[in-house]
Structures are given as C-alpha cells and as structure tokens.
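Only one protein chain is missing from this complex, and each of the others stays in its spot.
Order as written gives the chain letters A and B; numbering starts at 1 within each chain.
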Amino acid sequence: MSPIARLGDALDDRLGFRAPLRRALKRLFPSHWSFLLGEVTLFSFVALVLSGTYLALFYRPSIAPVVYHGSYAPFAGRSLPEAFDNVLVLSLHVPFGLVVRRFHHFAAHLFIGSLLLHAARVYFSGAFRRPRELTWWIGLGLFALALINGYTGYCLPFDMRGGTAMRMMMATLESVPWFGGWLATFVFGAPFPGPHILGRLYIEHVFIGPALIAVLLAAHLYLVVRLTHTDYPGPGRNSRQEIGGRMWPDQTARTTTLALLVFGAIALLSAFFPVEAVQAYGPFQSFSSYEPLLPDWFLMWIEGAYRLLPGALDFHLVGANFTNPFYGAVLLPLVVFAGCAAYPFIDARVYRGQFRGEHVLDHASDRPFRTAFGLSGLLFLVLVSIGAIDDRIAEAARTTIDRVDIALGVLSLALPPVVFLAVLLRLRARRARAAAAAVARPSAR
Amino acid sequence: MTSDEHVVESRPPRRAYGLGASLGVAVAIGSALWAYLEYAGRADASLLSLALAGIFFGLAAAVLLGFRATFTFSSVQGPRPLPPPPEARVDLLEGRRGLVALLAAAASALVAIVLLPLRSLGGWPRDTLRATAWRRGMRLLAVDGVPLRPGDVPPGSAMPVVPATSPGDPNSIAVLVRLRGSNELRAYSRICTHAGCAVCLFRADLGQLICPCHRSTFDAHDGHIVRGPASQRLPRLPLAVDDQGLLVADGDFDRPIGPRIG
Partner (left out) sequence: MGFADAVSHGRALYETNCAPCHGPSGHGGYLGPHARPPTIVGVDVARLVHQVRHGGRAMPAFSSAAVPDPALADLATYVHETLGTPAEGATHIGPRAVDPFVIGLIVWGALAVLALVLAVFFAEGRN
C-alpha cells in the first residue's frame, strides 16, 4: 500500500472524512457563467485577507508624531503622524510594499464590484425568492460590512484624504438626531481627532470587520449548499432535477482556475492603475483640506447625496437637529438597505402564484416589475453618484455648480420613474405577445 | 454514478489541452523569473504586479487545461439533493414557561451590565465636542507659531490662525481674513458647519470662503451662507488689539463651531 493511501487511512480513522468527501465530490454544480460571480467575490476576500495581513505587519495605528528618516526628499526630517509615516515607508522603501498595497486596494474594489454584480444577478434572476430570503439578507449584511471595511481602510493611512473622511464620519455620527453627540463621543472617545479613533478603526478594519464577514460568509455558503443551487429553466432542469458538472473534477478545476484568474486580474489592475499616493496627499492637518478629495467609487453615492441635497432641508424639531449629513449618510443608506431587505416580500406579493418552482430562476424579461424596479433603482444610485463630481462637471461645462446640482437633482428624481414605466410597459407588452403566440400555437409548453 | 443519474454531455480529454497546460506552466515560471529580476533590480511596482499577473494567469491556464487534458468533463443530470422536509415541532420547554421568564430576566440583567464597560469607550458629555480654547485676550498665532499684528494681513488675504495656549487644538482653528475694498479684518471658525472639513479656499475677488469638500460657500463679510449644503453661518471670532499691538481674540466664537449636533 502506498504511503499516501496509508496516510489517508490514518486520517480517516481519526477524522472520518472519506465518506462525506465521497458524497461531496459527487455533487452537481449548475454551470451558467453568471454563477461564478459569487466565487469572484469570495476569492477577492481571500486576496484581501492575505495581502492585508502582510500590510498589518508594517502598520501601527497611532497619530503620535515621529520623524521621517527616509530618503524621500519632500518629507526629509519632517515630523509626521506615525501611521502616515508607516504607510509612506511601506510604499516607498519596502521593496514589495507598494505592490502589496496596490494588490490590497484592487482586491477591495474587485470584492465590492463583484459583490454588486453578484447581487444584481441574484436580484434579476429572482434567486432571493423563497426559501432563500435568509441568504439574501446575509448577503446584504456582507455588502454593508464590505462598504464599512472599504471606508475604514482608506482612513487608516491618516493622510489628508483619510483624515478628512474621518472628520466627515464624525459629523455623520453627530448628525443622528437626539443620539448624535453621545454616539460621536462613544466612537471617538474625545473631540476630533483624539488619540483613540485610529486604533479603533484599525481594530474594526483588521479584526471585527473580517471576522463578521467570515462568519456571515460561512452562513451564506452553508445556506447555498443546503438549499441547493438554483438554475435557469431548461430540459432536464427543474425543482427536482438538476444538470451540472461534478465537484470532482469539473468544479474543482473551474474554481481553482477562477481563484487564480481573480488573483491575476487583481495583479493586472495593480499594474496599470495608481492607488492613493499618500506622499502626494501628505499627512492630515486639521486646519487644511484639498480640493479633489473624493471617497472611493463605492461611496460616491453618499458624497453625491451630500452635495445635491440643499442646506434648506435642515430643520430643528423637538430638541433635535436634522441636518444634511444625516440625510445623506444615515437616512439614504438605511432606506436603500431596508428597501433591498424588504424586497423579497414585495416580490412575493407582486408575483403571487406565478412561479415555476422554488429552485428555478426567472429570466429578467419575464418579470417586468422586478426588472423595471431594479434598473430604475440602480439608475437612481448612479445619478446620485454623479453628483459627487458636480464641480468637475461645472468646470467642464463652463457653468455654475448650482446649475449642475439642480440639473442632477431633477434628473435623479425624474429619470428613474420614467425608466421604470418604460421598462415595465415594454416588458409587459413583450410578455403579452409571447403569451398570445403560445396560445396560437397548438404545441403546449 | 447512481442509477437515477445519467450523462447529458461528455467532453473527453484532448492532447491539445496538454500542450496548453505546458505552455501555462512555462508562462508561470517565466513570469516568476521576471518578478525576481524586477524585485532584485529597480523594483518598479507596476512591472512587479505585471509579472505577478503573469504567474497567476499561467497557473490558471495550467490548472484548467491540465485537468481538461487528464479527465473527462461531463454534464450530468441527476436528482436535486434537497434538504429533508421540516420535522414536527419539538417543544423543549412545554409547560415550563416560568423557567423561560426567569432566564430572560437573568439574561437582561447581564446585558444591562455589559453596557457599562462600553460606556468607558467614550463617556456621555457632549460639551467637550464643541469646546474651543479661545478666551478674551488670547493671542492669535499663525500656523508656524508667530503672533500677528493687524498690519500682517494685507487686503485680499486669508490665513489660518490658532490660539496661543493650545495651538494644536483642532476645534479652535480659525481663519483671519482682510477684505479687499472695505479693508476690514474678520476672523471666523475654519471648521465648516456642514460636515467639519476645513474651509480653506478663499476667493479674494468676491471675499468668499469656500469649503473644498462639498463646496459650501460663506461670505467673508459676516459669515453668512452663499450656497450650501451647509445651513449655518460660520461662527465669528471677535477681534481686538492688545497693548503691544498684537491681535487677540475678544471672546470665544459667537456660536458653536462645526456642524450642528443632532
């Protein structure tokens, strides 16, 4: 008997893995290409953890001043916050440092981007329907955690951009009616910036966030396996039968290849696009700020809300102030997430009795309301995001920022309902035509 | 394969895949060598990343084509391994509702106590959130620590100033402005009343202070809002001159600094 077989026997004796492994290796995986989007998200997360661990070894979350002793002339001999100094040294003087930093940055962007695409696929194909509502909610939780971690991530270098982002975080916390002051003091432990906040953001980013993501991810994957993977309708595919490749060798090969492709794509992005050049932004200084400071693309919708909502909407009521930061950074995300969380129930109500089966997906064109609602919702968020660059648009179009804000504000409110109606009516007309054609033909479905 | 499964489509291994897999391995090894050369040489981050990408893509090709060259890939139709139907309800605490109430009360006591260590994170008082160091008679310093005279501020200029006793206090940062035309000297809080960024842009021709973050614009004559999203005017710092001719504050800001607390 070969040594490997003997090792396998010894392990099986203790772990009892052979029987469940045999069963697992026989499982079938439906093989539509869009089902791989969730795996792209998963492997981006793995890339994040690996690259992030390396970065954490070089970083200390402290704003205490240290003197920079490196060779980069613009900062020679200057007193810098320690966190900024660490990231500067890592980017400029550690041989692989900037590569890993870029890798981490683009892994994060790919993580959130593929998560969005995966969520869109799930939404438009109706995979969130009963019995998968829990999976959908866990996915929403993962999305929220991803956004939070992405945000705390670019606060950590404590450069101008990170520090300003933290200042706005404090303003957002303070803006919560009645609880704002308490909440801000609770999180920051002191007036801004205070000695504690960077350490707390670091613990969130490095420990609390990834741990919660890992737990939710495990629950998400468990549910996907237990409830079996959905598939589009077709011959041999329905709620009781599935068609796909086996775990071994088909899916193993595909998943491993996808993991490597994801890492390769992140490396490719790192090669061609720059990341936040902390040496250009400089350390955070509370008495200054710069013009083109913008959050990363996945938070532009909140920045756009800040800029497009007029200050005239602020009011005072029963001992609390309702201000712009509250509307843009608390109310809008709450509404968006609550709407997404509630959607499975809305969908079930709209499409009562029209489903082909619990494990069968829909084509987007067969579900006019769902498709129209989803497209118009995405359009709204994209239009609000464009509000984040209203000053660039004003400069390019040679007009005032006020005009751009009004135009974008009107567009954000008027265009989504128009698109909703247009898509809804068109898809309904198409469905009616298809139904009429099916009735006219004697061959049944 | 069980009896209720059958193969729908089969893709047997092909020689061409084996060649492709070898090519993938060659690309991976070549990229690894290139990565090492880059690392040992100029260590340009872009080229290192490109080499890294080469390694990953080469390996990906090697894995996929290697598997395809060795195994038959097949599409199999079979029954869905659905979970078993839900079991009948099992009520572990049947008839023992009193125990449930007792445990709930004990647990809520524990939860209440857990809030205490959390409180140590930040405490309650909100007054410190907006406390500044400015008092009557406190000198204005430039950012590099030099005290200022009225003559140091030419018309059409704006400069950040800090209080003499606490130059590092972020809540106290102010901006000293001398307007063109009227030649008046003004001082305002530099913290934007919208979301707390520093209002550090100044237009000398219009006498406007602009916050770069979301473009709130304040008129430097009296701090009122020209455009939002801020809704509160900039707090103003009253100025005076002491007996040595240096600029001092004549009290604290005339309203709380920064964004309104909820």
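Throughout what follows, a contact is a pair of C-beta atoms (placed from the backbone, for glycine too) under 8 Å apart; a residue touches a chain by one contact, two chains touch by 3 or more.
Bear in mind that the values here come from a model prediction, so they are computed numbers and not experimental data.
Participant: Out of B:Val8, B:Ala131 or B:Leu148, which is the one that touches the chain we can't see?
Facilitator: Considering all chains, including the one not shown, the answer is B:Leu148.
Participant: Which of A:Cys340, A:Ala364 or A:Leu424 touches the chain that is not shown?
Facilitator: Of the listed residues, the one touching the omitted chain is A:Ala364.
Participant: So which of A:Arg78, A:His196 or A:Arg356 would be touching the chain we can't see?
Facilitator: Per the contact definition at the top, the residue touching the missing chain is A:Arg78.
Participant: One chain isn't shown here. Among A:Phe45, A:Phe124 or A:Phe143, which residue touches it?
Facilitator: The one listed residue touching the chain not shown is A:Phe124.
Participant: Pick out the residues on chain A that sit against the missing chain.
Facilitator: 32, 34, 72-78, 92, 109, 113, 116-117, 120-121, 124-125, 160, 232, 234, 273-274, 276-277, 279-282, 285, 287-292, 294-297, 300, 363-365, 371, 375, 378, 382, 385, 388-389, 391-392, 394-395, 398-401, 427
Participant: If you put the missing chain back, which residues of chain B would it touch?
Facilitator: 142-144, 146, 148-149, 152-160, 200-206, 210, 212
Following the convention adopted for this analysis, only the chains that are shown with their structure count from here on.
Participant: Once you find the CA centre of chain A and the CA centre of chain B, what distance in Å lies between them?
Facilitator: 15
Participant: Of all residues in chain B, which touch chain A in the complex?
Facilitator: My answer: residues 1, 8, 39, 43, 45-50, 52-57, 59-60, 63-64, 67-68, 70-71, 73-83, 118, 121-126, 128-131, 143, 160, 162, 170-171, 173, 190, 194-198, 200-201, 211-216, 225, 227-231, 258-262.
Participant: Provide the residue numbers of chain A that touch chain B in the complex, in ascending order.
Facilitator: My answer: residues 26-28, 31, 95-96, 98-99, 102-103, 164, 167-168, 170-172, 174-182, 184-193, 196, 226-228, 236, 239-246, 249-250, 252-254, 256-257, 260-261, 263-265, 267-268, 270-272, 286-291, 293, 303, 306-307, 309-312, 314, 320-326, 359, 390-391, 401-402.
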